[in-house]
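Left out: one protein chain. Kept in place: all the others.
Our next item is subunit A:
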Amino acid sequence: MVESEIFRALADPTRRAIFERLAGAREMSVSQLKAGFDVSQPAISQHLAALRGAGLVAERREGRFAYYRVDPKGLTPLACWIDRYRAFWPARIEKLKDVLKGMDR
């Protein structure tokens, strides 16, 4: 399931912070991303690979440089998941009302 990959990718606080920093910019290189994080460049690259694996981040190569940006399509499954539960409970409450009506007091 795609959602579980997204949740896993965002479960790590550093990875989440990287994702949020990318979301606030148009595009960033690994070294730009590294600034402000107390994490090594290879570690940042590893987090980026995980985010790319979950479809959350896209990479653009230019010569020997790589640039990263948020892939907006990547969040759609997560938005759908939250929407599903937002619709879930009101629908269940309607059923609960019927059950209560049918019970012996």
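Some points to look at:
The rule is short, and it goes like this: a residue touches a chain if its C-beta (ideal position, glycine included) is under 8 Å from a C-beta of that chain, and two chains touch if they have at least 3 such contacts; residues count from 1.
FYI, contacts and distances are computed from a predicted model.
Comparing "Putative ABC transport system ATP-binding protein", "Ring-1,2-phenylacetyl-CoA epoxidase subunit PaaC", "Peptide ABC transporter permease" or "SRPBCC domain-containing protein" against the UniProt entry of the hidden chain yields the protein name "SRPBCC domain-containing protein". Remark: the residues of subunit A touching the chain excluded from display are 1, 3-4, 6-8, 10-11, 16-17, 19-26, 69-70, 72-73, 75-76, 78-79, 81-82, 85-86, 89-90, 92-93, 95-101, 103, 105.
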